[in-house]
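One structure below.
Of the protein chains in this complex, all but one are displayed in their positions.
Read from first to last, the chains carry the letters A, B and C; within each, the first residue is number 1.
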Amino acid sequence: MSEPLPPLAAIPAGIASLADYEARAAAHMAADAWAYLQEGTGDGITLAENRKAFARLRLLPRILTDLRGGNTALDLLGRIHEAPLLLGPVAYQRLAHPEGELATVRAATALGTGMVVSTLSSFTLEEIADAARGAAQELGVAVPPLWFQLYLQEDRAFSAELIQRAEAAGYEAVMLTVDASIKRATLTLPPGVDAANLRGMPRLRQTAGAGGRILFGTPLADSAPGWSDLAWVRSQTSLPLLLKGVMAAPDGVEAIAQGVDALVVSNHGGRVLDGMPSALDVMPAIADATGGRVPLLMDGGVRRGTDMAKALALGASSVLLGRPQVHALAVAGLAGVAHMLHMLRAELELTMAQLGCPTPGDISADRLFTAPQ
Amino acid sequence: MSEPLPPLAAIPAGIASLADYEARAAAHMAADAWAYLQEGTGDGITLAENRKAFARLRLLPRILTDLRGGNTALDLLGRIHEAPLLLGPVAYQRLAHPEGELATVRAATALGTGMVVSTLSSFTLEEIADAARGAAQELGVAVPPLWFQLYLQEDRAFSAELIQRAEAAGYEAVMLTVDASIKRATLTLPPGVDAANLRGMPRLRQTAGAGGRILFGTPLADSAPGWSDLAWVRSQTSLPLLLKGVMAAPDGVEAIAQGVDALVVSNHGGRVLDGMPSALDVMPAIADATGGRVPLLMDGGVRRGTDMAKALALGASSVLLGRPQVHALAVAGLAGVAHMLHMLRAELELTMAQLGCPTPGDISADRLFTAPQ
Amino acid sequence: MSEPLPPLAAIPAGIASLADYEARAAAHMAADAWAYLQEGTGDGITLAENRKAFARLRLLPRILTDLRGGNTALDLLGRIHEAPLLLGPVAYQRLAHPEGELATVRAATALGTGMVVSTLSSFTLEEIADAARGAAQELGVAVPPLWFQLYLQEDRAFSAELIQRAEAAGYEAVMLTVDASIKRATLTLPPGVDAANLRGMPRLRQTAGAGGRILFGTPLADSAPGWSDLAWVRSQTSLPLLLKGVMAAPDGVEAIAQGVDALVVSNHGGRVLDGMPSALDVMPAIADATGGRVPLLMDGGVRRGTDMAKALALGASSVLLGRPQVHALAVAGLAGVAHMLHMLRAELELTMAQLGCPTPGDISADRLFTAPQ
Partner (left out) sequence: MSEPLPPLAAIPAGIASLADYEARAAAHMAADAWAYLQEGTGDGITLAENRKAFARLRLLPRILTDLRGGNTALDLLGRIHEAPLLLGPVAYQRLAHPEGELATVRAATALGTGMVVSTLSSFTLEEIADAARGAAQELGVAVPPLWFQLYLQEDRAFSAELIQRAEAAGYEAVMLTVDASIKRATLTLPPGVDAANLRGMPRLRQTAGAGGRILFGTPLADSAPGWSDLAWVRSQTSLPLLLKGVMAAPDGVEAIAQGVDALVVSNHGGRVLDGMPSALDVMPAIADATGGRVPLLMDGGVRRGTDMAKALALGASSVLLGRPQVHALAVAGLAGVAHMLHMLRAELELTMAQLGCPTPGDISADRLFTAPQ
């Protein structure tokens, strides 16, 4: 196996879409890290659905609309975001680039895009927050919204410590992920890449049977997070709390009843249970059941400004980007991520203009057209 | 990159459909001009939909119908057209052939087919009208309907001047295009090809941000045409006014209220917003909402006489042809365009005969069959 | 171009389905004759639909049914047919084999299968009837039902003469074809192949415009058969009269009112108007509108015993086979056609057994299952 190419120092020519970064990224990553990044579980049905669901929807443009004063900003959990877009939590970004999450957060700062830092980041959450503040100062811009994504650890004390560290480092929200608590690990981390936030904590639980058992009856299943764990997390912080991994409407309703401030509709990039629908396809049911009581975010398959518009038309307040940030990071580091975010933002603005929607809130369901297919 | 082949002096053997011209045309055009002609925006979803929408529909033939007196003529905006077909506005036809729009209009004249001349034509609108009159005299036929397609210019004076020039040159209708006012340019024009009608006018607006902005907040968005611009155009001419780019029924209703004489349902050949439905698929909603108050024209994906019948069965009065005129022009100039128009007309007549429809007005929705697919 | 292989003297090894004959037949026919046989009009949408329509339907088997006394026979227009299957009219069979229709009719006789002889047969209708009688005598079996397919000729006297000749030669029904009266010829017949029944008659009409016209206004359109021509044919014979080419329910209803004894639902093998639905897909509407007043036959895409069952479940009394008879004829002459008919019959019996249907009349709509696809 040949060595991966080093990341480029500048944005290469010929990149006009997020897909162009994806096409180039494989050459810049180790083969096993690339496979780990791109894989879907099972037969890849859900991974494919995440793109097909967007492709199925049709956008209905409006003409001759007054676009003066148009902008992409939105208020989300009390903070103005420049666009309905955040960098979602992606683990171990040093697998893609030596500067990993530090490069990503600097790009996010330059573009004013919020970022959700993973529990499994390969720099510590403090290092990442510091990098954002440094970049903001250097560029003379504001620090973008930084959120912390939490995987519950076996010992509540460690989970509590993570939350406290995030608060101390200036993170503005906690996003609890509950859809991947039972999942097989498929990658052995190379030297120099580790779960930086968890140094000194016990190893992550693995799928490993005890006494001939596979999953049920093992500690992995018996200590999987339950609703009481959500209540406990809620009690540990006064920051806004988001719950990531909601796909069924009743779970969303229950989570709101338990004090969650926002839901992230997600199938975890098609990585945990094959055969799940796309987040986009379940949006209407969840939007209907939750009736606007909290903002709905979603991820999975967003690659175009038109995708963002489709998600918003179905009830999302914002989308999260997963793999595309790693593609751009692997190809061209900070510059790549910033360019990628800029392309997506430009596509969104063109889309909004064509739809006759000067603000994100104008993108409603009447911009969707159900074509006979 | 090898030089493109020169256009042929005669119709090549083996051409039996519009698709055959398309297959040969690439060899006769410069690579970048070909890419510009053929491209769809984004992932090409809408470009593909334009053909798939026709392929999905089924035609139900009728037998033993009396076809005596049959003909394809129709009255459109007070003028008899020989068939429910016009050459739609296509910019810069010298990219395909040295004689560009002059060859096209001569072919249109020979076949008695109306032509819509683009604001961005590579000969002036006066030169094109003169060519039509010259050809008509030479062939002893009538000048076909010539319409002028208008892109609003930044300065109303220039727009008004274009309308006045078109009226003076004998154009019989103005078609205002509003669906591409915000779009990125993707082609650098080669030497010898320019926007002939705009010589001496300021450069076209480009998507170029000011002060870090992308689109919103820039002059491009702030001066995009609005409903008041339509009203202004309406006030500038007593010619019939068509509005091109309508896809949503409410926009069609509003345009009629503002005095538009006909609507052109169009997604601009899949070039401006990916994910739009085909014009064919939105025809029923627009026909239903506008209730026959004005004629509906459509373009996008028409390649067969059966496609024309499908469009008419869904409510169109006529179709417009886009890229196919350029394909034929590139391959064989005037002769190619004339041959292409003749093939399509012959296919239409055979289709009408099989459908038992002696006139275009007989092609109603009962000729469509919804098959289980 | 290499010479086609001669027909084989015996059934080749490895043939287990009608598709296997099709796969081998190209090598045994001249390239232009093969293209003419196989082609669909336009983009081949309807040609493909003819197979897809069968593939879409699901058969629901029944178990533990009493199959004693089972058989495939049916009464059709007063005559017992051994199976719900006839060889449909196919022109110019000498293009496939030197013995042409003579080989085909001998195979039909051996298998007890009815045959519809085309107006455009390459042996005369009398020669074909004689061959059937000769084969019947040699084999000690009955002459199978022979029907004559009529294309109306420009002069009624010639049409009347064809009908009289068919009656005199012992044909038992007349099948008037009305769906291809306006169609372009695409094959130049090679030496030794002609329309044997039409020797001495004026040339067939061609699509050829007069005075710059294409179709409308030419003799081809003006003399196309109408309902009065059907009435005239009805008056010329007391034989059962079938009308072939019905796809719309109102046409079927009208034809019955005019005294037609059976309808043949057909899109002419996808050869005349692209975009037509399959005959199978329109069967329910026609069956519903005609309410069992006359038998319904159908053709188009029948290649399997399961296809026959699907057609019968949707209301057909019998199916007709088109191209498959030519495939088998080209490969192995009389033996090929007989083998092909035997395979199809065997498949039908196995299908009926699995469906728990001891007779064709038992194959009703409850044997179809609508699966989510």
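Things to note:
Here is the rule we use: contacts are C-beta pairs under 8 Å (C-beta built on N, C-alpha and C of every residue); 3 or more make two chains touch, one makes a residue touch a chain.
Remember, it's a predicted structure, so these values are computed and weren't measured experimentally.
Here is the thing to keep in mind: the chain we left out touches A, C in the whole complex. Of the listed positions A:I214, A:A257 or A:A365, the one in contact with the omitted chain in the full complex is A:I214. Residue C:T65 is the one among C:T65, C:S223 or C:Q258 that touches the chain missing from this view.
Taking the complete complex into account, A:I45 is the one of A:I45, A:A73, A:L239 or A:A289 that touches the chain left out. Mapped onto chain A, the interface with the missing chain covers residues 42-43, 45, 49, 52-53, 56, 178-179, 182-184, 207, 214-217, 221-222, 224-227, 229-230, 243, 245-248, 250-251, 267, 272-278, 281-282. Mapped onto chain C, the footprint of the missing chain covers residues 17, 19, 55, 57-72, 304, 306, 310, 342, 345-347, 349-355, 358, 369, 371-373.
Here, only the chains that are shown with their structure count from here on.
Because contacts link the chains only in sequence, without closing, their graph is best described as a line. Centre-to-centre spacing of chain A and chain C amounts to 61 Å, using the average Cα coordinate of each chain. Among the residues of chain C, none is found touching two or more other chains.
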